[in-house]
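A single protein chain has been omitted; all remaining protein chains appear in their positions.
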Amino acid sequence: MGGFLLRRLAGSVATILLASLVIFVLIRLVGDPTHLMLPPEATDDDRALLRQELGLDRPMVVQYATFLFDLLRGDMGESFSYRQPALPLVISMLPPSLMLAGAAMLMAVALGVPWGLLAAYRPDGWADRTGRVFAVLGQSGPPFFVGLLLIRLLSVNWRLLPTSGYGDVTHLVMPAFALSWYSAAGLLRLTRASVTEALRSDYILTARIKGVSDRAVLLRHALRNAALPIITFTSSQFGILLGSAVSIEAVFAWPGFGKLIVDAISQLDYTVVQAGVVVAAVLFIAINLCTDILCAALDPRIRLGS
Amino acid sequence: MSPLLHVETLRIAAGPHAPALVDGISLELDRGKALGLVGESGAGKTLACLALLRLLPEGLHIQDGRIRLDGQELTALTDTEIRRLRGGRIGMVLQNPLSSLNPLMRIGDQIGEAFAVHRGVRGRTALWKLAVEALRAVRIPTPEQRVSAYAHQFSGGMRQRVAIAMNIACAPDLLIADEPTTALDATIRLQVLRLLGDIRRERRMALILVTHDLPMVARFCDDVAVMYAGRIVERGPVEAIFANPAHPYTRGLIGATPRLDGRRRLATIAGQPPSPGSIASGCAFAPRCDVADAGCRQGRIDLLDLGEQRAAACRKPFARPPAEAAA
Partner (left out) sequence: MAPDGLTVATPVVRNQSPPRRRRVRLPSRRGLALWSGVTLLAIIVLASVLGPLTSPYAPNTIALKATLQPPSMLHWFGTDQLGRDVLTRTLYGGRVSLTIAASTVVLAGLGGMFIGIAAAYLGGIFDMAVMRLAEVQYALPAVILAILLVGVFGSGTANVVLVLTLTNWPRFARVIRAEAQSLSQRDFVLLARMAGASRLRIILRHIAPNLRSTFFVLLTLDIGLIVTLEATLSFLGLGVQPPTPSWGGMIADGRGYLDRAWWTAILPGSVLMLTVLASNLIGDALATTAGTERAE
């Protein structure tokens, strides 16, 4: 297992490096940022001076090397709009987004897994039928629209929750749910499929032949064996949640990472965009790595070999 | 002494008017005896066995018939009572030992589960101790070390022993072995079968051996029941039937068995078994039979008592085709 870990770690680092290269190239493609940094009356000489200062006149390879080096030191330049170092700025905006994504993840699991389990246990029962509707709607509604619907219903019509903003739990409920619905839908379907699959296997029959009760068969055997794909899926959802959080934050005026990135794009604040994308990539890759490790740890066939 | 297991006109189908997959079979098994249940794939052997445990697959039900274990009527039991029966009085070993063991549970836990369910034993230490004994009983070397392993860490033959251990853990009266050696290497098969035979003798446990392998039945069973298209077409003591089969299908099966001495040419039975419900009347085997006549295609052909505890569902038992009779 040690070798497996090392290989995955090396692979992740390689992916991060490659991602940083792609991001670097893309940002450079935009063109000369000096246009934005200086007032329009600036002369070409001023511009040339600034370029030299920023190191933009050096060969691309050198620029990339500097970029990487600075990245490792945590220096990703300064935000044009906020006049602060970009990387710390981006990281400081992470907690609200992580809180949102975390709440959404919890909701998705709490909703999707038990519901899927029930649906698998009693096919065509009411859990299965309502689950199907829930799932198909959840995967059809773009999160930002779902958020708006919720605001209209729960805030405007029924006055149950505040419309937007950042604060206590009541402010978290709607954005988290809007964010979670898509993942909950996927989890429900996956749980149902995996558990149904597990229930059809021979070892389930063996357990029943032994006289194990239906409930124990479901929980101790079927769910445990179906857990692996469910866990993998849950982690893969994290990236989607991060992405959708961007639009949710816009809808609910949630002061987080996503809102920062979108604003930065509109303001052409490229250092912030760069920093944000790099941070998102690192986070995402790290989560994937953890999931792989978790799966390997849980599956004795991978862990112990044969 | 009354038989341990008494099955009477057992009929299994998807619904009361759907074609029967098991069409009114009857058999008996004494305590400690071994019955070979023989037939081609699709004959209904496994379904009949699953019916004893009330573990028929989704959609199939027992439409008719009686199943008595030691006098107790199984079809009338509640779900809780049936669960106590499973593993407690009847065990079943499945064909593929890799897929029939839970890949994510340690062997000790899986065997221990049987004790937990039937003997109310709690706590891993106690359960594993019992599991070690069970592994020892199936002659797995160093059971104390093996008990913490996972299924994939065992070889095929060992896995099947583990499956047997799980099933005999609580000393059932009857063990059903559904093609227990089909998925195993030829060299291992004998070991597993010998193990089954020894256990049977030690514990006076009845055995139903489901297989399509006739020599295996000849060697390890006392009685044999031949199934075709959901019905039992012949049953009786092994030696008598193998020496002189009454039903043409049995004769065909024996003739289709390769012999190492090469004396007889390998004969095959032409045609395919019929799909359920496609033979409306008469003997289901008639289309492929070499001695069938018009009378064989009408009415219902029931088991005919042939004496000496033999029975065959044939109007012309012991008949031989003209060429063979002349030879």
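Letters A and B name the chains as they come in the text, with residue numbers starting at 1 for each one.
To be clear about the criterion, contacts are C-beta pairs under 8 Å (C-beta built on N, C-alpha and C of every residue); 3 or more make two chains touch, one makes a residue touch a chain.
Bear in mind the structure is a predicted one, so any value in this text is a computation, not a measurement.
Chemist: Please pick, from B:Ser26, B:Thr46 or B:Thr181, the residue that touches the omitted chain in the full complex.
Modeler: Per the contact definition at the top, the residue touching the missing chain is B:Thr46.
Chemist: Among A:Leu172, A:Val195 or A:Ile285, choose the residue that contacts the chain missing from this document, as touch is defined above.
Modeler: Going through A:Leu172, A:Val195 or A:Ile285 one by one, A:Ile285 is the residue touching the chain not shown.
Chemist: Using the touch definition from the top, which of B:Thr9, B:Thr142, B:Asn244 or B:Ser275 touches the missing chain?
Modeler: Final answer for the missing-chain contact: B:Ser275.
Chemist: Which is it among A:Arg7, A:Arg58, A:Arg122 or A:Arg152 that touches the chain not included here?
Modeler: Going through A:Arg7, A:Arg58, A:Arg122 or A:Arg152 one by one, A:Arg152 is the residue touching the chain not shown.
Chemist: Thinking of the whole complex, not just what is shown, which of B:Glu28, B:Asp109, B:Glu179 or B:Glu234 touches the missing chain?
Modeler: Of the listed residues, the one touching the omitted chain is B:Glu179.
Chemist: If I consider the whole complex, including the chain that's not displayed, which of A:Pro85, A:Pro162, A:Gly239 or A:Pro255 touches that chain?
Modeler: Here the residue in touch with the unshown chain is A:Gly239.
Chemist: Which subunit A residues touch the hidden chain?
Modeler: Contact residues on subunit A toward the absent chain are 15-16, 18-19, 22-23, 26-27, 29-30, 136-137, 139-142, 144-145, 148-149, 151-152, 156, 186, 189-190, 197, 200-202, 205, 225, 228-229, 233, 239-240, 242-244, 246-247, 250-251, 261-262, 265-266, 268, 270, 273, 276-277, 280-281, 284-285, 288, 299, 301.
In this section, only the chains that are shown with their structure count from here on.
Chemist: List the centre-to-centre spacing of subunit A and subunit B in whole Å, with centres computed as mean CA coordinates.
Modeler: 53
Chemist: Once bound in the complex, which stretches of subunit B touch subunit A?
Modeler: Where subunit B meets subunit A, its residues are 53, 55, 83-88, 91-92, 94, 96, 99-105, 113-114, 117-118, 150, 152-153, 163, 166-167.
Chemist: Could you list, by residue number, the parts of subunit A that touch subunit B in their complex?
Modeler: Residues in contact with subunit B: 201-203, 205-213, 221, 224-225, 298-301, 304, 306.
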